[in-house]
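Step one of this worksheet: look at the structure below.
Let's look at subunit A:
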Amino acid sequence: MPILDNLWIIPLLPLLGSAINGLFGGKWPNNIVNSVAVGSTGLSFACALEAVREFSQLPPDQIPFVKQFFTWIAAGTFRAGFDLQVDQLTVVMLLVVTGVGWLIHIYATGYMAHEGGYYRFFSYLNLFMFFMLLLVLAANYVLLFVGWEGVGLCSYLLVGFYFLRKSAADAGKKAFIVNRIGDFGFMLGMFLLFKTFGTLDFVPMFAKAVPMPADAMGQMGTLTVACLLLFVGATGKSAQLPLYVWLPDAMEGPTPVSALIHAATMVTAGVYVVARSHVLFMRAPSAMLVVAIIGCATALFAATIGLVQTDIKKVLAYSTVSQLGYMFLACGVGAFSAGIFHLMTHAFFKALLFLAAGSVIHAMGGEQDMLKMGGLSKKIKWTYITMLTATLAIAGFPPLAGFFSKDAILLNAFQSENGGHFLYAVGLFTALLTSFYMFRLIFLTFFGKQRYDEHHVHVHESPKSMLVPLMILAVLSLVGGWLAAPAFWGAPDYFAKFLEPVFAQGGGAESAAAEAAAHALEMPLAIVAVITATLGLGIAYWLYISKPAKPAELAKSMKGAYTTLFHKYYVDELYAAVVVKPLLWLSTKVLWQTVDVRMIDGAVNGVAYGATEVGDNVRHAQSGNTRSYAVWVVIGALVVIAIVFWPYLKPAAVGMVR
Partner candidate 1 sequence: MNAPLVVFFFLAAIAILGAISLILQRHPIHSALSLIVVMVALAGLYLLMGAEFVAAVQIIVYGGAIMVLFIFVIMLLNAGVEERTNMSKMAGWAGLPLAIALMGFLAAAVARSTDRVQAVAQSGATAPTKVVAGLLFQEFVYPFELTSFLILVAIIGAIVLAQREKQ
Partner candidate 2 sequence: MSDFLAQHAEIIITLIKVLLLLFIVLTVNAYLTWFERKVVAHMQSRWGPHRVGPHGLLQPLADGAKFLLKEDPTPSGVDKFTYFLAPLMALALALTSIAILPFGPDPIRIFGHDIFLGIVDLNIGILALFAITALSVYGVALAGWSSNSKYPLLGGLRSSAQMVSYELSLTMSVVGVLLMAGSFSLRDIINAQAAHPERGILGWNVFPQILGFLCFFTSAVAETDRAPFDLPEAESELVAGFHTEYASFKFAMFFIAEYTSMITVSALCSILFFGGWLSPFPAAWTFAHYLPSAILIASGLWVMWDGFRYETIFGRILLPGVGAVITVIGVVLILLPSVNEFIQGPFWLLGKISFFLFVYVWARGTLPRFRYDQLMSFGWKLLLPVSLANVVITAFVILLRGH
């Protein structure tokens, strides 16, 4: 098994690409740079495929396949090795990351063609791939955390890619800081886990965890606390309430970045972590409930904001947040495979949406405001078609990907014991909103009369390098869902079956009894979902095609709600008032002007001043005359001898005194 035995090669390739581009790319022409970047990523994608093939031939007892390469940290009983792990979950993530990542690289070669800092961009992008792969391949929390931090770093670098633009730089910083908060929780979680289990390697830890009794609902046992802490980290990385604020701003980055990092891969890391540590979560029902509620709330919350945004990428950003909310909802109700499945499909269609949006923006020459678009469907046909596919997918029309994944989630939510129906209701409503704002986006962008003037903007279809990935992703989001086709569809749920061995360990996500009920429920719920989606489509059509004047009136009529939504519930302002201002005050007034200037500098300067004084007085001993120095040396020698030889000199000295 050439690849499985040297798994390190998969993450290493992008790292190499990054290093090469970062070090030498500055001098090279674009085609060399992007061939290096795309090549390295594609190669690691190929390696991933090969690895999966080899993995599929492993006997079940060898799964999860863990490979220890070297010990990275060893302190007392603590050992964190550079250990990589492959199991079904990893396989899914691996394929998503490398595959989608590769496509986006290809896309970026076209999209970034005319940008400055070409090599820098691809160097960052490859670096991100490296860290992301490290994250999904890691066999222990520490290594995972390395990837976790690394992707955070790359997200910072890439969001702030146009660092000359203040907004971009600020967005980058915001993303980094908000993530910090989450990471803090994550670290605490790790420490607690290590304290509890004495190891941070997945396999032994989960083996220890399985026999442990589950905390009762509402009981704050160790596991619950640990899970909650981990989940804090997840909320940070995956932009859930209350830490979602960085993601919309992160749209300052180039569109491929938004597609790769802020839609397909990085933001799903939180979901991945929750799914990865499902064994713990299964034993902390209250934590699960929190996850479900947070996810559900985020989904609704973000969707509502998405209703009124006019920036095409902002809409997509909020939709991402809400879709992530779906995933967490799934995890929260114990349907991890459904969550992961939605993660995958979402990776397809959301990446597609972003890339298509990017293509639109590219076509509009950088214009992002939907109100200044319209009627583009004829001009950029391919972009339109692909984007429409994606929209249908995310809105949940059969037989596209979104339909299956969202259905699975809703179904599981409906079935879940505590407050399932409520969760289901909210999820359904969110689905309605989703389909509405997505079609609003479509209609505003591609239909209606054009709201830009021909003379400044001349619309043009994007180059092949951008369209091909779009098409591939379109196909994926078209058929990707069939992997998990529900029973009535005839096909068995391959995906769940595939992930079964992983999540079975957690204590059986879907028990056999629930299975039967599920099959009974699937059909009606599916129908309901489709109806909801169609409803959303209808409303959007009514508002933006048949009565284009209506939205403005509506906005006027319910001004309060509209402005609130438009200002995203004033959350940023709230944070600014509650957190940022006091922090600034503390750091400037107290820490800087008092502690630093007065105390620390005062102390340092005082010492320096004292030294000067002493030296000023002592320097007179330095006459510059060698002979005097010689005498000083003699005195020193005398003292030394007197000390060393005292026992021998004592009698003589005493004699002298007498």
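How were these candidates chosen? In short, all candidates are chains of the complex that A comes from, given by their letters.
Everything below uses one rule, namely that a residue touches a chain if its C-beta (ideal position, glycine included) is under 8 Å from a C-beta of that chain, and two chains touch if they have at least 3 such contacts; residues count from 1.
The structure displayed is predicted, hence computed values, not measured ones.
In summary, of the candidates 1 or 2 that share the complex with subunit A, the touching one is 1.
Within the complex, the subunit A residues that touch candidate 1 are 623, 625, 627-628, 630-632, 634-635, 637-638, 641-642, 644-645, 648-649, 651-652.
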